[in-house]
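Data block below; observations after.
Note that one protein chain of the assembly has been removed; the remaining protein chains are unaltered in position.
Every chain is named by a letter (A and B) in the order it is written, and numbering of its residues begins at 1.
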Amino acid sequence: MIEGVTVRQAGPDDAVAGVQPKWVALPESVEEIAAVMRACAERDLAVVPVGGGTKLHWGRRPDRCDVLLDLCCLNEVVEHAAGDLVVRVQAGATMEALAATLAAKGQELALDVPLEGATVGGTLATATAGPRSFRYGTPRDLLIGVTVVLADGTVARSGGKVVKNVAGYDLGKLFTGSYGTLGVIAEATFRLHPLPADRRWVSTSLPAAVIGDSSSELPLSPVPLLRALAASQAEPSAITLDWPDMQAPFTVCALVEGAAAAERAEELRAVLAEEGGRLGGGEWPTKPVAGAEAPDGWARLPGDELLIEIRTLATWADMVMTAVRDAAHVTELPAKARMWLADHLVTHVALPGDAGPAAVAAFVSSLRAAVDSGEPRATVRILAAPEEAARRVDRWGPVGGLSLMRRVKEQFDPGRRMSPGRFVGGI
Amino acid sequence: MDPELIKDCVHCGFCLPTCPTYVLWGEEMDSPRGRIHLMAQHVEGTPITPEMAGHFDACLGCMACVTACPSGVRYNRLIEQTRAVVEREHVRDPQERAVRGIVFGLFPYPRRLRLLRLPMRLSERMRPFLERVHPSLGAMAALAPKVERRQRLPRLVRARGPRRAVVGMLAGCVQREFFPQVNAATARVLALEGCDVVIPPSQGCCGALSVHSGREDQARRLAKRTIRTFERAGVSTVVVNAAGCGSSMKEYADLLAGEPGWAARAAALRVVDLAEWLAELGPAAKRHPLPLTVAYHDACHLAHAQGIRRQPRELLADIPGLSLREIPESEICCGSAGTYNIFQPEAARDLGDRKAAHVASVGADLLVSANPGCTMQIAAAMRRRDHPIRVAHTAEVLDASLRGVTL
Partner (left out) sequence: MTLAALTPRLRELLEPDAVITDPVRLRTYECDGLTYHRATPGVVVLPETAEQIAAIVRLCNEHGTPFVARGSGTGLSGGALPRTDGVLVVTSRMRRILEIDIPNRRAVVEPGVTNLAITEAVRAQGYYYAPDPSSQQVCSIGGNVAENSGGAHCLKYGFTVNHVQACEIVTPDGEIVRLDRVDAGYDLLGAFVGSEGTLGIATKITVRLSRTPESVITVLAAYDSIEEGGKAVSAIIGAGIVPAAIEMMDALAIEAAEAAVACRYPDNAGAVLIVELDGPRAEVDRQFAQLKEICSGAFELRVAADAIERAAIWRGRKSAFAAVGRISPAYIVQDGVVPRTSLPQVLASIDRLSAEHGIRVANVFHAGDGNLHPLVLFDDAEPGAGERAEIVSGAILDLCIEHGGSITGEHGVGVDKSRYMPKMFSDDDLDTMQLVRCAFDPRGLSNPGKVFPTPRLCGEVPGVRRGVHPLVEAGKAEQF
C-alpha cells in the first residue's frame, strides 16, 4: 500500500478504545512515518499512533481510526552524549530500554514510569510522570528537542540537543500531553541527570480513621505533615501519600536521593515522627522507618482500567481525601488513591473497570463539586475508562483556553485525521 | 552635556529600580536611562522642550543610579551640566520662577535664614494659607522643624586629651540655623576624639544647593569663598556633617576646573564627612552605653554620592547597648533631595510617605540621619502618618555616648 513501509491488516487486538483500525503500519524510520502520513492524507485515513500500547485505552474513543501507526520499530537510542548529559532517542524505544542504556554510563532520565512497557513516545504523548516530578519536573521539563511528523507528512523539529536554547517556539511542549492529536512524535532529545549515588525512602502509616467520618470535615489534616516534608531542607525528591483502602490507614512516604542520602533521610524521619505523631495521636500503626528499598508499587498508578486524576493546590490534601472517601461512600465503589506532591498535588483514584456509568458519573460529579472552587483552579479528569462506563460524564471537565486549543488543532490537523475526538473538547 | 559621558551609557537599565521617580511613575523618561536618552536628543539638536525640562527637574539628584551603574556612567556630572543648560536655555513659567527666586535668595544665606526663624514659629498656623498660594510654599512650611535655641559656636574648640589632628568644620546654612545642636555635638565629638576644631565664623554657604539646581555661577562664587575661608583659617582638612554639603565640596575641583588656579586650591583642601573622618581616626574616647533601637537612614549624598555606608553604621554599632536596624529599600531617596521637596512637592511627598512606611516597619526608637534635608523630610512624613519618630544626627548619638548622657 505504501512504498517500502510494512503494513498489515489489523486484528481485534489492535483496537483503540474499542475502535478497530483497518491497517497497522510499522514504519522503521522518520521518513517512513512521513510516507505513511502522506499516504493517509491522500486517502483521508485517520491515524492513531501507538508505542507500547499501555495507554491505548486512555482518552476518549477516537471518532474514527483507519490506521494504527505502530512505532515499535523505531526503538533506537540514537545518541547518548554522556559528557553533555543529553540523549536522543526514537519514540518507539521503551523507557526501560532507555534507562538500561543510560545506566551503563551512570545516568538517567529522571522520570518515573507509571506503567511498565511504556515507550518514550507514549510517555510524551500522555505526559505521564510520577512522584519524582517534585524535584525534576514532568516530561515537558526534561524534553529539549523533538522531531514530529504532521498529518500531511511534514517532518518538523524544534529545540535541539543543547539544554539551553530559546530559539523558536517550543513544539516539544505543545506535543507533550497532546494525546496524538497534533501529529506523530518520532524522536525526542532529553536532558539527563547523573544516577543518584544513593536512595532512601522514609515512610510512616497513619490512621485514616482520624480523618473523620464521611459526614464531617477532617478533624485532623495530613497537610502540615506534607508541608513540613516539602519545606525540609533535606530536599526530598518525592513525597507521596498512598491510600489503597478508604477504611484502612494511609502511608506517607518521601524519597531522598544523592549524596548523603542516609543522613538526609534521618532528618526527614524526624519530621515524620514529629508531625506524624501529632496527626496520629495515640493510635499510630507504623512508626516512621527509613530504608534503601522502594515500597511496593512505588511510582506506579493505583490501577489503570478506570483511572481518575485530580489536580489541586498542594494544601488541599485533606479536602481531596475527604472528597474521595465521600464519593466512594456515596457510590459504594471501592476506590484506591495515590497522591504525589509537585507544583500541584496530583491524586490518582482507581475504580473497578466494571463500575456502572451511573456510579462513575456520580463519583466524578461528587469529586468535582467538592474541589471546584473557581480560583485557584482544581481539576478532575478521567484518564482511562471503558467507553460505556464514562458515557455519562465529561472526561476532561472544563478547560481554560479551549478555543485557542481548537485553533491550534485546526492549524496542525485541519483534516482531523490525527486521533480525532480523543482529547479535550472532542479535539 | 558631554557627549562622551553620554556614550558611556549602554542602556542596560540597571539604574531603573534605584531611581525614585521611576519607582513612583514607572515611565522611561523619568529614569536615569531615559534622562540620558533625552540628553542625547538635546546633544543631537533637539531644543530643550518644556517636557524635557520637566523630566530633568523631576530628577532628585540622589545619585542612587551612579551606585547601581556597572558601566560607570557619571550621571552626577551629566545632570549637573544638564541643569545648567536648562537654566540657561529654558524659560520657566512666572510662578515657578518666583518660587525658585525665593529659595535661591534665601537658603544659601544664613543671615536671611535667621530672619526666617521667627515667622517659622508661625508657619504651622499659616500653612493652609501658604498651601493655597502655592503648593511649594505649603511644602516649605510643612517641613519646618521645631527650632532649637541658637548656639554660637566658638572660633576654636580645643582637643580633649592628646591632640591627634587639627580640622576645620563646616557649619552649613540649614544645619547652623535649624539644627544648631548638631553642630555643637559635632564639635564636641571631634574634640573628645582628640581634634582641635577650627570653625571660621566668616564661612557661608558651600554652594551645594546652587550646584544641584544648575546655578553654576552662584555655585562657583560660593565655592571660592568657602575655600578662601578655610585657607585663611589655616586648615587643610575640613570635616562636614551635612551629606549634601560634603558631596558638593568634594567636587569643587570639577566645578572650578575652568580656573586652573582655583582648581588646584580646591584640590589641596581635603573634605571629609564626619563619619568617614571618625572611622579613619579610630576611636579614642570611651563609649558609654545607650540602650536604644536605632534605624539608620542612608542620605543619598552620603551613600551614593560619597560611597559612605559602612562607617556610620560601624560607629553606631560600636556603641554599647545600641541595636542597629536596617530600613527596607534603603537605597531609595526619601524625597528631600536638597530643594526637591520645595520644587516638586507632590513627588517628594509620595517618596516621603514611602520612606516613612519603611521606617515605621522597622520599629526603632530613633532614626539617625546625617543630612538636615532628610531629617526634616522624614520627620514631616512620619508626622503625617501619625507615627512621629525622634530623629537625630550621627553626631548627636555619638556625642551622647561619649559624654555618657541620655539622648
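The working rule: a residue touches a chain if its C-beta (ideal position, glycine included) is under 8 Å from a C-beta of that chain, and two chains touch if they have at least 3 such contacts.
Because the structure is a prediction, the values reported are computed rather than measured.
Q: Per the definition of touch given earlier, which of A:A15, A:V77, A:A97 or A:L174 contacts the omitted chain?
A: A:L174
Q: From the list A:A188, A:A378, A:V393 or A:M418, pick the residue that touches the absent chain.
A: Residue touching the absent chain, from the options given: A:A378.
Q: Touching the absent chain in the whole complex: find that residue among A:A97, A:L115, A:A270 or A:V408.
A: Of these options, the touching residue for the absent chain is A:V408.
Q: On subunit B, what residues meet the omitted chain?
A: 7-8, 10-14, 16-17, 22, 25-29, 33-34, 37-38, 41, 46, 49, 51-52, 55, 68-72
Q: I need the residue numbers on subunit A that touch the omitted chain, in ascending order.
A: 81, 83-86, 106, 127, 137, 140-141, 148, 150, 152-158, 160-174, 176-178, 182, 193-195, 197, 223, 227, 230-231, 233-235, 258-260, 263-264, 267, 311-315, 343-344, 376-379, 381, 396-397, 399-402, 404-405, 407-408, 410-412, 423-425
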